[in-house]
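Written below as structure tokens is the structure these notes are about.
Omission of a single protein chain aside, the complex is shown with its protein chains in their original locations.
Think of it as A, B and C in the order they're written, each chain with its own count starting at 1.
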Amino acid sequence: MNLTFALIAFLILASAVLAATRRDLIHSALLLVGNWLGVAFFYLWAGAEFVAFAQALVYVGAISMVVLFAVLLTRRMRTELPLLVATRDRVVSAVLGGAAVFGVLAVAVLRTPLDTNPAKPAGSVSMLSLGQQLMGPQAAAVLIVGVLLTVSLLGAVVLASSDADGKEGAP
Amino acid sequence: MNMLQACLLLSSALFCIGLVTALSRSNTILVLLGIEIMLNAANLNFIAFWRFSPAGSAPATGVIFVLFSIAVAAAEAAVWLALVIALYRHQQNIRLQEATRLKG
Amino acid sequence: MIATLPPAESWLERFPLLVRDWITGHLPESLGWLAVSLLAIVVILAAFGLLFAYLTLAERKILGRIQNRPGPNRTGWFGLLQPFADGIKAVTKEDVVPREADAVLHFLAPVLLVAMSLLGLAVIPFGRHLLAANLEAGVLYFFAAGAATELAVFMAGWASHNKYSLLAAMRALAQLISYELPLLLSVVPVVMLAGSLSTTHIVDAQGGWTFGWIPHWHVLTPWGFAGFVMFMIAALAESNRSPFDLPEAESELIAGHLTEYSGFKYALFFMAEYFGMCGLSAMAVTLFLGGWQAPCAFLEFIPSYVWFTAKLLTLLLGFIWIRATLPRLRMDQLTRLAWKFLVPLTLLNLANAAFWSLSAGWSGPMHWVRWAIALTVVVGPFLLLGRALTAGVAPRTYRYA
Partner (left out) sequence: MQDLSPGGAHVRAVHDEFHGDLLEVSMGPHHPSTHGVFRMVVTLDGERIVKLKPVFGYLHRNHEKLGEGTSYLGSMPYTDRLDYLCSMTNNWAYAVAVEKLAGLTVPERAEYVRVILAELTRLLNHTCLAGFLMQDCGCSGTPLMYAFREREKILDLFESLSGSRMMCNYQRFGGCRVDPPADWLARAQTLVDGYTAFLDEFEALLTGNEIVMARTQGVGCMSAALAVSAGVTGPALRATGVAHDLRKVDGYGVYPRFNFRVPLGAHGDVYDRYMIRVLEMRESVGILQQALAGLPGGPIMNPAAKLRGFRPKAGEAYGRIEGPKGEIGFYLISDGSPNPWRYRVRPPSFINLTILEDMCLGHTVADAVIILGSVDIVLGEVDR
């Protein structure tokens, strides 16, 4: 086994498990930032340099901020944050369900004869070819994503500010 | 077990952690974070297949797919921040079980 | 560090290469890459460590000069040993951690901040042969590394369990969300025209001179100048420097996220602020001011790293000067400036750069038309948006009883 891969896998899984089990929401969010960084390291390890930096920029730089903002805007005091304890049944059934899904996936992955080519050099996709792909064959998709981003931003603004004036009238 | 299978196992495990988080927690933010984990697990798969599968006709497809996925995740994050804030305004907490009404 | 060197270069220019080769020459072949990497790290840490030390002194001296006072002048000749005295003081001071604080995050925040603000320096070409990591996506890497700095500020504010710090944490988040966008958008035209995300390519694209004395730096084009100014404004906000030092806000939030920090951890925050400032200034030099390129052809005999250092220090002096001059903005004004002024202007500037790129072939009188159009696109919206931004604010006349 590749040692780097093992380390990255450990970082990803450990931070995800810790984030899922923390009681403090801020800790969860910050651990998830670690998780996202781990995923970025994985991309780097796999040779997808550009995606790794994009992942770091978008997840660590933007989405983490949004998450923390959401936590702070909906906070009570720090001590009141984790009061939303789930019932034992829910947790147990969720863990069982998750374990079952993992079992199925693991068996499927291990049983399938996957045609691999480990000799392929890492980082085989250059920035230039990536750009040409995006602007050439994938141009329509880029446009659609652009529209999606704009619409979601506008939608978010509308959603978040919908109460601004009619607040007193709302029950 | 080759490297590709190891990567796929990693992403499956990550996906299941996300699934368990989304199912077991009642805090809206944590549920959404679980979904975000699952999304990342899927992205891991794309990169793993791109890296380890034999060279095909479109060499950069996996990378481009992940790029789009990241862009969509950014859009999604903006929307769910707005949703969480709207939810909080309506019911003064962000417990998902209590968000049973479509109308405030 | 890049190994390719043109034949006719002075030994001063090749000095870093010679030192590197001398050191690696003593080591076995297999350890070469490790030695080179370690050397790059050591050089960056040492150079910027020293720069940080003397930048603090320079800031205090210059602020003092601007404010009719001498500044530190007791430790050593002209106060030149002051940074070391400060360092000893910071290390030996008691490190106070509030009882209610989140100890892990409280510790991690300064460490993360310094680490993150140092990472970006790896892709800056400090000279023709001085570059730690020549990444194909260098610019993207730089901003990805810098993205986590405000996260550390947030961690510090949150972990301190102090309400001033909490307010600072909120401000830091809002400030980051607002200013990341114009910072990146003001860089996009450069990337677009250079056709590369690699910092070396961007510097190379600015090489050459018209008539031997007008350099082809981006800052000397209309879109480049506008981009440079907006980049520097956003950089001020990113590095939490006055007039955008809202998370710190000494007169409002005491010291914001730094309120509960003391001793060495405080020094780390201080260090990170200067590293961030240096990193962003170095990026501005690389993107807009021609990197290590000399301003005139006949001045090329001066080594490239000297030019880079000179440009870097000029920008840093600008940071200090602005700090001595301007009052702080309010939070709503800060975000309004970002969203209603900088973002539209950077977007327009993107179109402007595209026009500049498309009209590259225009010659003769059309050359002047090209300049006129590009300048109009920069100046017109600036004036219009600026007027909208400062609406309702004007000097007043007063009557007498």
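Going forward, a residue touches a chain if its C-beta (ideal position, glycine included) is under 8 Å from a C-beta of that chain, and two chains touch if they have at least 3 such contacts.
Bear in mind the structure is a predicted one, so any value in this text is a computation, not a measurement.
Considering the whole complex, the residue from C:G25, C:P327 or C:G361 that touches the absent chain is C:P327.
Of C:G32, C:P243, C:G318 or C:P344, it is C:P243 that touches the chain left out of the display. When the full complex is taken into account, the listed residue touching the unshown chain is C:L167, out of C:L167, C:V219 or C:L289. The residue touching the chain not shown here, chosen from C:I254, C:L347 or C:L385, is C:I254.
Although one chain is not shown, part of chain C still touches it, namely residues 63, 66-69, 162-164, 166-167, 170, 242-243, 245, 249-254, 259, 323-333, 390, 392-396, 398-401.
By our rule, only the chains that are shown with their structure count from here on.
If the chains shown are joined wherever they touch, the resulting network is a simple chain of contacts running from one end to the other without closing.
When chain centres are defined as mean Cα coordinates, C lies farthest from chain B.
A comparison of the A-C and A-B interfaces places the larger number of contacting C-beta pairs at A-B.
Annotation: 34 Å between the Cα-based centres of chain B and chain C. Per-chain CA centroids place chain A at a distance of 29 Å from chain C.
Averaging Cα coordinates per chain places chain A and chain B 5 Å apart.
Multi-chain contact residues of chain C (touching two or more other chains): none found. Of all the residues in chain A, the ones that touch chain C in their complex are 26-27, 30, 33, 40, 49-50, 53-54, 56-57, 60-62, 64-66, 68-69, 72, 78, 126-127. Residues 1-2, 5, 9, 12-13, 16-17, 19-20, 25, 28-29, 32, 35-36, 39, 42-43, 46-48, 50-51, 54-55, 58-59, 62-63, 66-67, 69-71, 73-74, 84, 86, 90-91, 93-95, 97-99, 101-102, 105-106, 109-110, 114-118, 120, 122, 124-125, 129-130, 133-134, 137-138, 141, 145, 148-149, 152-153, 155-160, 162-163, 167, 170-171 of chain A are the ones that touch chain B when the two sit in their complex. Contacts from chain B toward chain A in the complex involve residues 1-10, 12-21, 23-27, 29-30, 33-34, 36-37, 40, 43-44, 47-48, 50-55, 58-60, 62-64, 66-68, 70-86, 88-90, 93-95, 104.
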